[in-house]
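Report on one structure; see the data block that follows.
The block that comes next holds chain A.
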Amino acid sequence: MDDEKVLTRHLGAPGLTTVGGYEKVGGYQGLRKAIQMGPEAIVAEVKASGLRGRGGAAFPTGTKWGFLPKDVFPRYLCVNADESEPGCFKDRVLMEEFPHQLLEGVLIAAYALQVTHAFIYIRGEYRFQRELLERAAKEAYRAGYAGKGVLGTKWDCELIVHGGAGAYICGEETALLNSLEGRRGQPRLKPPFPAVKGLYGQPTVVNNVETLSNLPYIVTEGGARYAALGTEASPGTRLFCVSGHVERPGTFEVPMGKTTFRDLLELAGGVWRGRQFKAMQPGGGSMQVLGPQHLDVPLDFKAVAEAGSSLGAGALVVMDDSTCLVDVASRLVDFYRHESCGKCVPCREGTYFESELMHRLEAGIASRAELAELSDICANMEGRCFCPLGDTATWFVMSALRMFPEEFESHCGAGRCPVRAGSEVAA
Partner candidate 1 sequence: MADASTVAELVNISVDGRPVEVPPGTLVWDACEKAGIFVPVYCAHKKLEPVAVCRMCLVEVEGLPKLQPACATRVAPGMVVRTQTEQVRKFRDGNLEFLLLNHPLDCPVCDRGGECDLQDFTQRYGPGRARSSITEKVHFDKAVKLSDKIMLDQERCILCWRCVRYYEEITGEREIVLQERGVHTVVDSFERQPLQSQFQGNLPEICPVGALTHRQYRFRARPWDLRRTASVCSHCSYGCNIFVDAREEQIARYASNDNPEVDDSWLCDQGRYGFPELNRPERVINPEARVGGLRQAVSYQDAVARAAGALLRVRGDHGGTSVGVLGSPRMTNEEAFVLQWLAREVIATPHVDHRYEPLEGISPEQFRLGIAELEGCDAVVVIGDRPERLSPVLTLRLYKVANKLGRQILRVPETFSAAQVVKQLPAAGRIGIVAAQADRAAAMGLRAKAGSAGREAAVLTITEAVNSRGCQDLGLLPNVGPGYRSLEHSGLFGRQLLEAAVAGQIKALLVVGDGADFEAEGLFHEALAKVDVAVVVTAWQGVASRAATVLLPGRTIAEKAGTVTNTEGRVQRVRTAVEPKFTFPSDLRILGDLAAGLGSDLGVQALAAPVFELLAAAVPAYRGCQAGLRAHWEPGS
Partner candidate 2 sequence: MFREMVGGLRITLREMMTKPITIQYPEEQRPVPPRHRGRHILHRYDNGLEKCIGCELCAGACPVGCIYVQAAENDPQHPVSPGERYAVRYEINLMRCIYCGYCAEACPTEAITLGPRLDLADYKRERLVATKDDLLEAWPGFHPMAQGVAEGRGAPAPQTSPLGAGSSHQGPAGSAPGLRPPIPGSRGSGGGAAPI
């Protein structure tokens, strides 16, 4: 793959984690240019780039910025670095390898939105990355890119790196804002949306790390050029984390729409140990499972949606033919049970109910009636919860049940897991 890279274009350059090293590869030129362009022009450029949120919901970034009410100040920018989707580690790469690219993106966005305080909410478990970002932010202050009078202008911009306490739900934007304010990390009632009433009751934009890391390129090279990297429906490039049963797991930047899942799998060295491909999860732990028939689906929002799943946060979890999907589902549901914030009933009790049933199913002691019960519980959760966490807790289970019904049924009353019992235990 020799396509043009955006986020990883400087990969390998020495000293990228320092201001000096980053400046050598053209760093912070985007910010300088952005300040010359002025806020409206930046927003226009981002709109032209067709950049869509990389956190999972894929909402057009320019449109999101446009929701901020005019003339209401102060307003805030929050960077969602609470990367906790199972199978997702792209933001970590961006923060570890290109911290200044992220900070530059944050500053560009902050200038475009006329924000004076930008908060980077980083996942609690990312301690090393947090320290790295804090160091980078200090350097940016020293170099005059942040703080009072950025680059000699009258615009001040404070960069605040804030660590979470380890909650998946804080990746949800309103829960993130609550956590940032020192409250319980639980989603807020919407409306009002954060764009109207967000952090400390003020208009707030919450953007993902990857989304903002694209901004230096978009500003320097132009939105049109960025858009042209992908297809019309899915512009630009995107980082994909490939993990699971592949030879070379890792993060890969590929153009959107032009690449298929099979290409991505090949980049990662194919299914490991010469085994057969069984299933994949294209968007991280939350998303619906896809089977071998979907390998040639392009990495395009619409095409993946038509296949019955979503690109989510850009993680591809590959499962080989030794995998028991009931086991996978059971583990994922345990994750959601653990991470449910406890705010609403269907999610709090539903994930518990679901996980207890999945345990029985995986152990082979559940009846067929309980399998029907499982579907019923999922139906009572999906679309009924306060926030999408409850929905996503059902998606994998339901899609796996649809796609591999015989595997679930063979567990009923089997007394043990029929899949894992037949094969060696995966390392």
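For this structure, a couple of remarks:
Assume a residue touches a chain if its C-beta (ideal position, glycine included) is under 8 Å from a C-beta of that chain, and two chains touch if they have at least 3 such contacts; residues count from 1.
Criterion applied: all candidates are chains of the complex that A comes from, given by their letters.
Computed from a predicted model, the values in this text were never measured in an experiment.
The contact partner of chain A in this complex, picked from the candidates 1 or 2, is 1. Considering their complex, residues 167, 169, 184, 189, 337-346, 348-353, 356-357, 360, 366-367, 369-370, 373, 376-377, 379-380, 383-386 of chain A touch candidate 1.
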